[in-house]
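Report on one structure; see the data block that follows.
Here's a slice of the assembly, chains where they normally sit.
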Amino acid sequence: MEREFPQLNSGTSSFYATAVVPGGCSVRLDATEKHLRPGNTVSGPSLFTLADIGGYVCVLSHAGPDALSVTTNLNINFVRKAPAGPVDGHCRIIKLGRSLMVFEIDMRAGAEGVTVAHATGTYSIPPKPK
Amino acid sequence: MEREFPQLNSGTSSFYATAVVPGGCSVRLDATEKHLRPGNTVSGPSLFTLADIGGYVCVLSHAGPDALSVTTNLNINFVRKAPAGPVDGHCRIIKLGRSLMVFEIDMRAGAEGVTVAHATGTYSIPPKPK
C-alpha cells in the first residue's frame, strides 16, 4: 500500500489506507498532538484531510493511478469531538463515471467507534490520453 | 403513518414514509409526470423534497413531534438520471443532539435500485419548553 500511494505518507505516517474493497476503501488518521486543536480534539483540517485522502484512494484504486485527479467539491459535517488516537474513515463510492467520482466517508473514533465527522465529495477525473 | 405525518401528504400522495427504524427511516417518492423535467427524469426539486422529508421524518420520529424543527443546511449530489416510478430514500441519522440533527439519505431508483442522488442535511431542533 505504501509503495502504491507514497503521496499519502510524504514526510509522515499519520495518514494511510487500511483497506481497498470493491466500491470503497478505508483510511486512517493516527491523530497525535499536532492534529489537535485547543480542547484536545482532532482539528477540522485534519479530518478534512482524511476525507480528501479517502476519496483519493478510491479514485486511484477504482479509476486508475492517475495523479491528475483533483477534488472539485467537499462537504463535511463535524458532529462530535474526536479524541487523540485513530480515526477510521470508511469510504463508499456513490458514483464512478468517466469524468467524475462522487463518494461519501464516515469518520469514526473513540472506544465505541462513533461518527465524529461525515463528508461527501467529488473528484474530477481527467480524460484518458488516446 | 398518515395520521402522524399528515403534512407529508398535503394534497398529494406522492411522498410518504415507508419505515421508521431506530436511527433512521425510509421515505418514498412515487414519481409521476409532474415530478419529471425535460428528458423524462425526476427533477432536482423533487429529489430535494424527498431528502428534506426524509430528514423531517427522522426528526419527528426520533426527537419528538415538534413542528418547529427546520432545515438549516442541505447538500445534495445528483449522480444518475431517475426514471418515473418509485424513488426510495434510505435515511440514517448521523448525529442527534439537543439542538441539531445531522442525517444522510441515499436515494435509489429503477429496476436495479442504483443510487440516483445522495444528500446530507441538518435540522435545527428548537429548545423544549420548560
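The chains carry the letters A and B, assigned in the order they are written, with residues numbered from 1 in each.
To be clear about the criterion, a contact is a pair of C-beta atoms (placed from the backbone, for glycine too) under 8 Å apart; a residue touches a chain by one contact, two chains touch by 3 or more.
Because the structure is predicted, anything quoted here is derived from the model rather than measured.
Full complex copy number, with 2 in place?
4
The definition used in the following text is that only the chains that are shown with their structure count from here on.
Would you mind pulling out the distance in Å between where the CA atoms of chain A average out and where those of chain B do?
27
Provide the residue numbers of chain B that touch chain A in the complex, in ascending order.
75, 77, 79-80, 94-95, 97, 102, 104, 106, 115, 118, 120, 122
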